[in-house]
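One chain of protein is taken out of this complex; the other chains stay put.
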Amino acid sequence: MRLRNPFGRRPKEFPSHLWTQCPSCGEMLFNKQLARNLNVCTKCGHHFKLGAKERVEILADPRSFRETDADLSSTDPLGFVDSKPYPERIAAAQAKTGRRDAVITGDAALAGIPVVLAVMDFEFMGGSMGGVVGEKVTRAAERALAERKPLVIVAASGGARMQEGTIALMQMAKTIGAIARLDAAGIPFVTVLTDPTTGGVLASFASLGDIVLAEPGALIGFSGARVTSETIGEKLPTGFQRAEFLLEHGFVDQVVPRDQLKERIGFFLNAFRVAGQDLRWSL
Amino acid sequence: MRLRNPFGRRPKEFPSHLWTQCPSCGEMLFNKQLARNLNVCTKCGHHFKLGAKERVEILADPRSFRETDADLSSTDPLGFVDSKPYPERIAAAQAKTGRRDAVITGDAALAGIPVVLAVMDFEFMGGSMGGVVGEKVTRAAERALAERKPLVIVAASGGARMQEGTIALMQMAKTIGAIARLDAAGIPFVTVLTDPTTGGVLASFASLGDIVLAEPGALIGFSGARVTSETIGEKLPTGFQRAEFLLEHGFVDQVVPRDQLKERIGFFLNAFRVAGQDLRWSL
Amino acid sequence: MSMIDRIVGGLRPPAPGSTAGNGHLAADAGLIVDASEMTARRTTPWMAVQTARNITRPHALEVIAGAFERFQELHGDRSFRDDPAIVGGIAELDGRPVVVVGQQKGASTEENIQRNFGMPHPEGYRKAIRLYRVAEKFHLPLVTLVDTPGAYPGPEGEERGQAESIASAIRALTTLATPIVVVVLGEGGSGGALALGVGDIVLALENSIYSVISPEGAAAILFRSATEAERAAQAMRLAAPDLLELGVVDALIPEPAGGAHTDHDATTRAIKTALVAQLDRLARVPVADLLSTRYERFRAFGTILEPPNEAPAPRRPWWARGSVRDLFLRMRI
Partner (left out) sequence: MSMIDRIVGGLRPPAPGSTAGNGHLAADAGLIVDASEMTARRTTPWMAVQTARNITRPHALEVIAGAFERFQELHGDRSFRDDPAIVGGIAELDGRPVVVVGQQKGASTEENIQRNFGMPHPEGYRKAIRLYRVAEKFHLPLVTLVDTPGAYPGPEGEERGQAESIASAIRALTTLATPIVVVVLGEGGSGGALALGVGDIVLALENSIYSVISPEGAAAILFRSATEAERAAQAMRLAAPDLLELGVVDALIPEPAGGAHTDHDATTRAIKTALVAQLDRLARVPVADLLSTRYERFRAFGTILEPPNEAPAPRRPWWARGSVRDLFLRMRI
């Protein structure tokens, strides 16, 4: 897997298929070692992006994950064309990722607890939410409700998918509708905000977890920082829209290093399960 | 009735039983005319304090008010003595006001709608809330619940009554408990914040109206302005803790001139009644 | 590829079907329910954007003053500030008390500065949520008026939780136990519009727009140039007739010949007629049915391909499904 480095300079003196430069501390990191460390810089702890498949692997108990709705793919509701037609963009993203759209959903055990798990894939058109992401997240929530299992969603998204226009916008209401039913039924919902989680995904299900966790340094915001900066005609302060900024402003429960995520989620789900025994969502 | 003027200079050139100087515009107002104008300055609209009895008169439809629990009076739970014993203070306040404690409660019609009405009396020990105010407000809320009638409370208070110590503090939980049941039953609750509404009364039932109205210029705040000013070691800006300040900061629905209060409350109660017809609180 | 197209919802079938689907909406109100009726009147998407943004169009408070009676504004979010970009309160609509909440643009630069050009801060959405709850508690129908370029994108909005407030407002609407009619007055800008945009019936004025991102924003991203906004507008299908075809709105409220800005009174009357007719219908529907139909309405958006082996039975679009059709039939009574 070739790592993208959107923030810092490109590595110069090392062949990029072997080495990656940490944008935070400048350290040159051997790719294989980086991958073994869950794409976290061994020197400074900088969290690089992590692929959706790898994300499922570090959260689901071994061999517990059963993918659902993997074959759903998008049509082109608007007949959308910019520099190339939307169907061509989808095809390219599918070829690149080997996945039909920007989220993986399925049933899994997490720290021994049966859950419904959804992991967004930033590599697929920036993790944008169109009809397929909306449908799969909604089905995941509906299955969690029907089977009274907690729902865990790992968000990574630039927002709603422009190429599906208002149909993409309506996915916000669609997914929230399903989440609201989960909430009313007292079933736990945990979200993990990873780099980046922005726009219509943050402004829908991602913000509504009973517990909202974030990875260190993750970019999290409603408006793009460029837009915000242009709005006030000033540079934004360092750390604006980062996970720690949201923690300070009250929107994130905890900033959790990647290697502790699974255990942490498991702790919360277990607390809710023990308390709810024979009462509500646990079986 | 002699009017107190806590803000401005004392009238100088006129005998004070005949004339009152407006602290806002300086106009000398003939007391009888001022009373006819509901204690509102005829020149600038400054709202002087209004007695509890007069308040009942301008809110309740003619001859509709039936007072309840008028004979409740306080004991001395702490055996409290400062410069004089608490029972002596009560006796003095009772003699001064002809009332047993700092709130009048009763059944009334307001713009034709049967309501439970409670009006606090700032003249009685600064409208402070001890056991009697707490008990009467709680009974008012319980009667509103039992008879499914809206509850209207006009607040005027310096806060909890120090002389009853933590027993006074517990009146906040007591009254809120009753208000919470009213809320759960979908019965309307309107509060009117008058000059002044502060401390433990503002931090309990007074802030929890479905509709919160305030009179122009009324002092409304949690901490005394003196305490707040000392906390930051600076003078507070003009208008701090006034009704308009609370409107701007989102805690008051409307600032309503005294002569429009009854009609305004009636409008809201009528809207709620029509909508709830044959459904919930209306009979 | 051995897939069959499976429409999970979204796109309306061509004219005859769609008229059958929600023709009842037009019954009393003179609403446009079939975009093909509008062919002659359609302008270019870019013209539509300009018209929807025309500063002389009737804005929320003016519509409230004209279409409702005895409006009493309620202020504040009960925790930070009264946001002037969102207005709301209790009013009567043809004698029926309702809660009305709308985004407020200005009719002048001065007023626009005071109203922040109709771009709410988080406290505006939190005020809206509070008013939604008043409607629910007292069984008052809710009318929302959408007219915003979008939620304010400045740093204070980010600090105070623009995203969280929008998500919470949408959540409140999806489960609000009272009838809701949405009217898009002018500009329906993104999530900041949707926070007022979830209802049982979604109407739009004939020259309004509704989009996932502003055409300028889309152009900056897609064509790396804000001057390509016209091209982006074309691609985005954001004009009212497009929205009708896409099922994003249920019907259009016709504007006077020259556009809403040429005759405010006529526009307001048309809005009132539409609202009265829709609320009359919704008032007869049990709240549980409203909630399940509202859920299905938004549940159905999105056109996707699904292989047949995972799809035991094709699903019909929401407006053609039994329960929903039953509801509409009942609503016609």
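In this document, chain identifiers A, B and C correspond to the written order of the chains, with residue numbering beginning at 1 in each.
Going forward, a contact is a pair of C-beta atoms (placed from the backbone, for glycine too) under 8 Å apart; a residue touches a chain by one contact, two chains touch by 3 or more.
From a predicted model like this one, the values you see are computed outputs, not experimental measurements.
> Any idea which chains on screen the missing one touches?
When the entire complex is considered, the left-out chain reaches A, B, C.
> Among the options B:Met125, B:Ile187 or B:Leu202, which residue touches the chain absent from this view?
B:Leu202
> Of the residues listed, B:Glu135, B:Asp195 or B:Asp253, which one is in contact with the missing chain?
B:Glu135
> Among C:Gly124, C:Pro141, C:Gly161 or C:Pro179, choose the residue that contacts the chain missing from this document, as touch is defined above.
Within the whole complex, the residue contacting the unshown chain is C:Gly161.
> Could you list which residues of subunit A touch the chain missing from the display?
Against the missing chain, subunit A presents residues 186, 188, 210-211, 247-254, 264, 267-268, 270-272, 274-276, 279-280.
> By the contact definition given up top, give the residues of subunit C that touch the hidden chain.
Answer for subunit C: residues 78-80, 122, 126, 160-161, 164-165 touch the chain left out.
> I need the residue numbers on subunit B that touch the omitted chain, in ascending order.
69, 71-75, 77-78, 80-83, 130-132, 134-135, 138, 160-162, 164-174, 176-181, 183-184, 199-200, 202-208, 221-224, 227-228, 231-232, 236, 240-241, 249-251
We adopt the following convention: only the chains that are shown with their structure count from here on.
> Drawing the touching chains as a network, do you get a line, a ring, a star, a complete graph or other?
line
> Would you mind checking which chain's C-alpha centre is most distant from the centre of subunit C?
So the chain farthest away from subunit C turns out to be B.
> Nearest whole angstrom, what separates the Cα centre of subunit B from the Cα centre of subunit C?
Averaging C-alpha atoms per chain gives centres 42 Å apart.
> Measure off the straight-line distance from the CA centroid of subunit A to the CA centroid of subunit B, and report it in whole Å.
Distance between chain centres, rounded to whole Å: 52 Å.
> Listing for subunit C: what residues touch at least two other chains?
Residues: none.
> Going through subunit A residue by residue, note those that touch at least 2 other chains and give them in order.
Within subunit A, no residue contacts more than one other chain.
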